[in-house]
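Only a single protein chain was left out; the remaining protein chains are all shown in position.
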Amino acid sequence: MITLNSALIVTAILFSLSLIGLVLNRHNLIVLLMCVELMLLAVNTNFIIFSHFLNDLAGQVFVFFILAVAAAEAAIGLAILILIFRKQKTINVSELNTLKG
Amino acid sequence: MFNFTLILPELFVLCMVCVVMLVDLFVEQRQQVLTYALTQLTLVGAAILTLCIYCIPTTANFSGLTVHDHLGSVLKLAIYITSFFVFLYSRNYFRQQNMGKGEPYLLGLCSILGMMVLVSAHNFLTLYLGLELMSLPIYALTALQRDKEQALEAAIKYFILGALASALLLYGLSMIYGASGSLDITQVANVIGANSTQHPLIFVFGLVFVVAGLAFKIGLVPFHMWLPDVYTGAPNAATLFLAVAPKVAVIGMTIRLLVECLPGLQVQWQELLIVISVLSMILGNFVAIVQTNIKRMLAYSTIAHGGYILLGFIAGTAAGYSAALFYTLAYAIMSLGAFGIITLLSKQGFDVETIEDLQGLNDRNPWLAFMMMLLLFSMAGLPPTIGFFAKLSLIEALVSTHFVWLACIAMLVAVIGVYYYLRVIKVMYFDKPLDNKPFSLAWDAKMAITINGLAILYFGIFPGALITLCQQLFWSGTMLN
Partner (left out) sequence: MTLLQFIFYVFSALMLLSAVGTIISRNPVHGALFLVVCFVASAGIWLMLQAEFLGLVLVLVYVGAVMTLFLFVVMMLNLDKLPSRAGFKKYWPFGILILLLLVGLMIYVVAPSHLSLASNAIAIPHPADYSNVQALGAVIYTQYVYAFEIAAVILLVAIIAAISLAFHAFHQDTKRQNISKQVQTTAAERLRLVKNMGKE
């Protein structure tokens, strides 16, 4: 059988990979959005693992709702991205520098 | 278990969202009077409904997904009142800056619904859904000025970092769920309380992520980098919206998570919060000194104020929590006024951005300058304003729990903070205006800003009622667990 620790370690690696991708990525906004999706995937898998090992359905219900919200989030994110592309003809993060911070 | 009376305000706002949406679609109108009026009516109606059910004792509703208690009701009332003023201040701005037809009102109402869900959440699930329902419309609101590069950049930055914050929070919540086996706030608190001596390490691991997510959402060092950029880049009205009510809601969420759900891990989160709070107070106040952009300066002062609010949580007593809540409400009134004046001063094709834009405001509109001065005095924490009492009660709570050194740091940085607020006052009163035209306001905006400024003064002189209200919320009897 799958053991709890190995499953949790896999999701931890996935979560930290996407976190690093998010922090280090300087070239493409769409990859940033994908990294956010990856993070949510890691969280979802985490909930499902716990739901399985606790024999509790609540975790799966939570994942159901996270999926719905993530879809909504992706739609809004892509809408903003399209606006930026229309305006600037680029989605390169390092070229978005009117705001210094 | 399913008591619909207790969620009447939410139901009302939801119905009105649909009404506003349809009315806005089918009514051909240039000025959007009807949409605006309906939006304000919604807020008034929701406030009346909330007051009607205020006295019903604390109950968990909808199988524990949501709770009706005084804390939630008070926070909701604060959200309605501040949002009412926000819409009032930004009405002209929305019209002049070409921010769509009724979309700003519609998105604002949706966001307010999210805040209501958030502050009365009693389960991680509703907490998360409320948080997202609050944030998603604000991302869109920030980007609504579609032809302004800065606004779009602020929107995408806000969006990415907001999503990151939610993901961090969720990761932490998943760990706490795994360790406790429940999503219900009371049940988690009971599981942690049951073995009060030894907590599995996984709780602490989850807690770190939860605190990081919260710090992101409040905008605290070291997770603050989005805040100055978003405040600066967003259209002034959007800045006004996201600086006021969402702050109250997020502090409400912090109370739900840290005080109601994880009191068993107080020792652990106290340590984390001390670091975050001290860093925020110091960085916020010092960096604000060198800013030339007024919105950016106020953004850094927001970071510092966030640090102050955390002090109440660090104290860890009922007095501390009520002081934190009092400070939050005081801060909401102050930032409402300050960002409100900035929004009111912006005209078509001209956004108030730098501090120089306020030059000689006293010559152009003495009353507005006087109100701004009151607000800035309050932010600096000078008597006889509400900001003074807010800081005082926090420091009292800290001293009574033997965090004297922390109280000293808070007072020292507050003194530094006075400098940059006074600089703005000096610019308003002693510099010559760039543009000599007197500036006049519509009657409703004038009345609103007057009420806002006098509220600062009134609660500064007679803070008793509000302080007592905040204290009652944290008496042991009123909480569910």
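Brief remarks follow.
Per-chain residue numbering starts at 1, and chain names A and B are given in the order in which the chains are listed.
Assume a residue touches a chain if its C-beta (ideal position, glycine included) is under 8 Å from a C-beta of that chain, and two chains touch if they have at least 3 such contacts.
This structure is a prediction, so every number in the text was calculated from the model and none was measured.
Residue B:Leu125 is the one among B:Leu125, B:Ala165 or B:Ile395 that touches the chain not shown. In the full complex, chain B touches the hidden chain at residues 2, 7, 14, 17, 21, 61-63, 65-66, 100, 103, 106-107, 110, 113, 117, 123, 125-126, 129-130, 132-133, 136-137, 139-140, 143-144, 146, 178-181, 200-202, 205.
Where chain A meets the chain that is not shown, the touching residues are 1-10, 12-21, 23-28, 30-31, 33-35, 37-38, 41, 44-45, 48-49, 51-55, 57, 60-61, 63-65, 67-76, 78-83, 85, 91-92, 94.
One rule holds for everything that comes next: only the chains that are shown with their structure count from here on.
Chain B contributes residues 124-125, 128-129, 132, 136, 139-140, 143, 146-147, 149-150, 152-157, 159-160, 163-164, 167, 170-171, 174-175, 177-178, 181-183, 225-226, 228-229, 232-233 to its touches with chain A in the complex.
Those residues of chain A that touch chain B in the shared complex are 15, 19, 22, 29, 32-33, 36, 39-40, 42-43, 46-47, 49-50, 53-54, 56, 58-59, 61-62, 65-66, 69, 72-73, 76-77, 79-81, 83-84, 87-88, 96, 98-101.
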